[in-house]
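Removed from the display is one protein chain of the complex; every other protein chain stays in position.
A, B and C are the chain letters, set down in written order, and residue numbers restart from 1 in every chain.
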Amino acid sequence: MSELTAEVAGTTPVAPVANAPNRRRFRDSDLLWSFRRSPVAVVAATIAFLIIGSALLAPLLAPHDPFDLASLSLMDATDPPAWLDGGNWTYPLGTDNQGRDVLSAILYGARLSLLVGVSAVILALVLGIALGLAAGWYGGIIETLIMRVADVQLSFPAILIALLIDGVARSALPRDVQGEIAIYVLIAAIALSNWVHYARTVRGSTLVERNKEYIQAARVIGVRPMRIVLGHLLPNVLGPVLVIATINLALAILTEATLSFLGVGLPPTEPSLGTLIRVGNDYLMSGDWWISIFPGAVLALLILSVNLLGDWLRDALNPKLR
Amino acid sequence: MLSAAWDEDMAERSKGAILFASLALAVLLSVTANAKTFRWANDGDSNSMDPYARQETFLLSFDQNVYEPLVRRSRAMKPEPGLATEWSRSEPAVWRFKLRQGVKFHDGTPFTADDVVFSYDRAVHPGSNVQTALATVKEVRKIDDYTVDIVTDGPDPILPFALPTVAIMSKKWCEEHNATRAADITKGEESYATRNANGTGPFMLKDRQPDVKTVLVKNPNWWGLKDEPIDIDDVVFNRIENAATRVSALLSGELDMIYTVPPQDTDRIANTAGMKIWKTPELRTIFLGMDQSRDELLDSSVKGKNPFKDKRVRQAFNQAIDEDPIAAKVMRGFAHPTALIVGPGVNGYPADLDKRLPYDVNGAKKLLADAGYPDGFEVGLDCPNDRYVNDEAVCQASVAMLARIGIKAKLLAQTRAKYFAKINAPGYNTSFYMLGWTPDTYDALNAIKALAVTRDGKNGVFNNGGYSNPQVDDLSKAIQVELDTGKRNEQIAQALKILKDDFAYIPLHQQVVVWATRDNVDVAQTGDNFFQLRFVKMK
Amino acid sequence: MIAFVVQRVIQGVLVMLVVALIAFALFNYVGDPINNMVGQDTSVSDRARLREELGLNDSFVVRFARFVGNATEGNFGLSYQQARPVGQIILEKMPATLELSFVAALLALLLGVPMGIYTGLHRHSWLSQTLLAVSLAGVSLPTFVIGILLILVFSVELGWLPSFGRGPVIHIGWWTTGLLSLDGWRAIIMPAITLALFQMTLIMRLVRSEMIEVLRADYIKFARARGLTSRAINFGHALKNTLVPVITITGLQLGSIIAFAIITETVFQWPGMGLMFIQAVTFADIPVMAAYLVLVGFFFVVINLVVDLLYYVVDPRLRLARERVAGA
Partner (left out) sequence: MISGAEPLLRVEHLRVEVPTRRGTLVAVDDVSFSLAPGEVLGVVGESGAGKSLTGAAIIGLLEPPLRIAGGEIRLNGRRIDNLPYEQMRRIRGKEIGAIFQDPLTSLNPLYTIAQQLTETIRTHLDLSASAARERAIALLREVGIAGAEQRIDHYPHQFSGGMRQRVVIALALAANPKLVVADEPTTALDVSVQAQIIALLKRLGREHGTAIMLVTHDMGVIAETADRVAVMYAGRLVEIGPVQRIVADPHHPYTAGLMQSIPRIGERRARLAQIDGAMPRLTEIPPGCPFNPRCPKVFDRCRRERPDLLPAPGSDAACWLYDPATPGSDSSARQQGVVADAR
């Protein structure tokens, strides 16, 4: 049936110039086409775009600057959202326990959370895939070494790793620089505690793919191993990794909040989305639900859309799933 | 005193002690159907049933339902007769105690002076953490079976104030179970007394799952039953560390009482049918401290000098922080603004001094300008985020207020183990910090000696800012030995006034003890957060 | 095969040693337990003496060596907080965590795999789309919020389930179990759901992704061409090939349940090792933390070994290769 795929694929218009039977398809046009056709992807994309966009434009969109402490008025603390009694439109979604406008705090906080979450996931992905491929491809001592490092790594929850890195960083660096490194410590800590999932998954898939024909064929015709691994092997092991990556984004953002609790994360006066939720939790019982629920909802929507987009992208990109 | 008849009856039964205990339990179990079980929860747990394991409020409070000190505290937090019926100072440095007769330990062993001598000896040896309560005690002498003399190193007018911390244990029981020493972690020895108990108190230990659940049963032979009948039969204590879960457990009817209650949840509990909120000012005072010892602050933009050494800067800080909105909004009204480092209920508290300087942003800015910091400066503020009520939130509020006078305070909020490691001895590694203090002896001297006296390793241990004022040091020594209470209180007031005028600290507020119960429950709530089960009534 | 297992056990011990070494390097930064242990008025010198006697001033290598020395005799020292042997505390707390993790893992598998299969088979049905979206909610809401919401609904409002604790437990030797009583099960439902939600979503999506890929394979097309029933194809041929790669990923995920248990146990006051660990961190109770980390390290080594063994048992291609190598 391989001929079938060729036939159907052949239907995609090839650039008029290249009339030769050139199998190079216009991926983007294909992508765009399947994107428009799936409503879920469109809705997810708009939500994600809205949240990420408004987070990046926080300084322009936010009615207040939650990080400018002088502007906070404690007397307005825990005001309910505007449409409820006791609320007013200067604070559309109400205020938190410090008098910070929840809407503005969400925008600024989302920016921080995205910065930390996304970079941590990317770092973890790169690290995990590299080590996973190395382990799966070379096997033997290298595989054992990497897998045992992974075991060691797994037994340390992110919290402890953060404490270690933070401690080392704080003692190694002069005091004034320490403020800036908080973000990098966070990203490193979260990434270091997550790369193992990717590494093991990639290794598992590499073991399976490694002895498949198309890899052996590439080997036979003398393609350089690195080229094989990255060019041929990687795309085929990306499936499950993408699944884990999109889900771990949520985990990364929430881990940042737990680390902030330990005094390792971002300063409490500049709360991230995760910290807003954590602090808000103390008010869930007291009826000031909006302090935690709105940021939680935004985070949930963000993760939802990112994951749905991830699903669609993985299906669209995977030629076998055409 | 107890009637003679009651004594003979006890004497016969003492032989089958273990049999007796199980018999009592069997009786109770069969009667459980309509027996009153009081179920309650706290965020902490008594880390050990050994009353000397740690000098920490909850452990002392919980264990003293099973064990009793010679001198206990009344509902008004004043010393009252416990296992000692009366005491007097036979010589300036000797206190004589008359012991209560006819008292039995839970296993039936009679209580005598030997137990007191043994207990005070055990309390000052390694493994015990309550030795500071007996810091001034030189020797404990048994005069006869029911009289004991305590000799102090120099006159100690407030020894009875310190004794409620040290409960009395049974010498025989400890020797039988080789628990003559509290568990000494450095030696790695475990002690039988950690998980088992044999006190003289109103309740007996029935089942102990550390950090999970502990069940106490009423002691049917408690010496105090006649004067103070105990309404409840057994007590089930659960540890629930998470505030939201703890409040839910109360609202769902699984518990009859909980504390601590987060201030922000009190409205919801109060408005729920069948629930009641109890509150009273706590002896704990929360304040901000400033490093006045170093020539250059560890964590500040100011180089070459220490701004906090300038009184005007300290005053500016004092007047820039408006305690009223903090008390009203952050603490939801559960805080009593204060200008001193001790609050009402503490012995020697001078109420007239307790007026804060007015909140004055412009005045503060002017002071800063006069001191040479027209556009303020940067300083690192250290705070705990899980030690005092809404501690991180109070810090954030203060940082926001300081920002209005140009002070850029970088807040570092950490969990308590890391926090205290940073700001406490030996390093005192902080420039600007939050601290809370409850005087163990309920006497102002304890606060002054710990917080304001010049640091010398023994005193001023928690003077993390390194405040040093010879006048205060002299006053502290005088108060230590002053026998005349009137004169002593005057000296305390004088010391506190110096601290206030010198702005040694930035006092914020006394916390308010908040408990929550079902409305059919009546409890005795005191400012020291000491919860005595014997006062609990359940309709 | 035996040689393989022995080799892995040796590696496991090595891993635990490394874990302990790193743990002690870490303990310089977890704060100072002394302040929590002694009374407020203890003098600075007494505090210094206690710190010296506890060996907190030694270099972490020395403390590591001492820890390993004692550990080999089964002595993990006393907990700073409870002044009780750490070994005893862990034995008390372990059953709670293992039972909770087991029930959560079961839940995650029993729900995750079938849902994964369904959404894999019927990719475009509306039920699949809703399942995919709803399951994501489980992942994106923080464990803490999910826990509290469950308590609010089922304990406070409806009063059906206890809001905290493990319910009555039955002692079997040193093991305590809550699974033999109705109240025990009522207590475990909510924590298990909270813990399982994240894993279930992950397992479902992995099974779905793998199932979709397998359904495109030639042997499935050939099976259809042979007129086999849909059931035989989907749940025989397709499912078996789907589960092989999923096993390793799931094995790993279930391992991380133990790490996840920390937050769930805190919310539901579940008396397990996770809660013990968090209390140890906030108290800087070093012996407890060290023992916990080494134990979790041991768990992961075992889980990874089991997963790798399972891999060979399930996939004949690897099994026969292994035997031939072993045999040759």
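Everything that follows uses one rule, which is that a residue touches a chain if its C-beta (ideal position, glycine included) is under 8 Å from a C-beta of that chain, and two chains touch if they have at least 3 such contacts.
Everything numeric in this text was worked out from a predicted model, so none of it was measured.
**Q** One chain isn't shown here. Among C:Ser45, C:Ser59, C:Ser125 or C:Thr229, which residue touches it?
**A** The one listed residue touching the chain not shown is C:Thr229.
**Q** May I ask which residue of C:Val244, C:Ile262, C:Val281 or C:Val296 touches the chain that does not appear here?
**A** C:Val244
**Q** Who touches the missing chain here, A:Trp33, A:Phe49 or A:Tyr184?
**A** A:Trp33
**Q** Even though one chain is hidden, which residues of chain C still touch it in the full complex?
**A** 217-219, 221-230, 232, 236-237, 240-241, 244, 314-317, 320
One rule holds in what follows: only the chains that are shown with their structure count from here on.
**Q** Could you name the chain whose Cα mean is nearest to the mean of all protein Cα atoms here?
**A** C
**Q** Give the chain pair, either A-B or A-C, that is connected by more C-beta contacts.
**A** If we tally the C-beta pairs in contact for A-C and A-B, the bigger total goes to A-C.
**Q** Report the inter-centroid distance (CA atoms only) between chain B and chain C in whole Å.
**A** 39
**Q** Using mean CA coordinates as chain centres, what's the gap between chain A and chain B in Å?
**A** The computed centroid separation for chain A versus chain B comes out at 46 Å.
**Q** Residues touching two or more other chains, restricted to chain B: which are they?
**A** In chain B, 244, 248, 414-415, 418-419 touch at least two other chains.
**Q** Taking each residue of chain C in turn, which ones touch at least two of the other chains?
**A** Chain C, residues with two or more chain partners: 29-30, 148, 152, 281.
**Q** Where on chain B is chain C touching in the complex?
**A** Interface residues on chain B, with respect to chain C: 41, 47-48, 50, 53-56, 127, 129-133, 135, 182-183, 185-186, 188-191, 194-195, 209-213, 238-242, 244-246, 248-249, 251-254, 386, 414-422, 424-426, 437-438, 440, 446, 450, 455, 457-458, 461-462.
**Q** Contact residues on chain A for chain B in the complex?
**A** So the residues of chain A touching chain B come out as 68-70, 72, 74-75, 77-78, 97-99, 175, 179, 261-263, 267-269, 281-288.
**Q** Sort out for me which residues of chain C touch chain A in the complex.
**A** Contacts found on chain C: 11-12, 14-15, 18-19, 22-23, 25-26, 28-30, 129, 132-133, 136-137, 139-145, 148, 152, 198, 201-202, 205-206, 209-210, 212-213, 216, 218, 221, 244-245, 248-249, 252-253, 255-256, 259, 262-263, 281, 293-294, 296-297, 299-301, 304, 311, 317-318.
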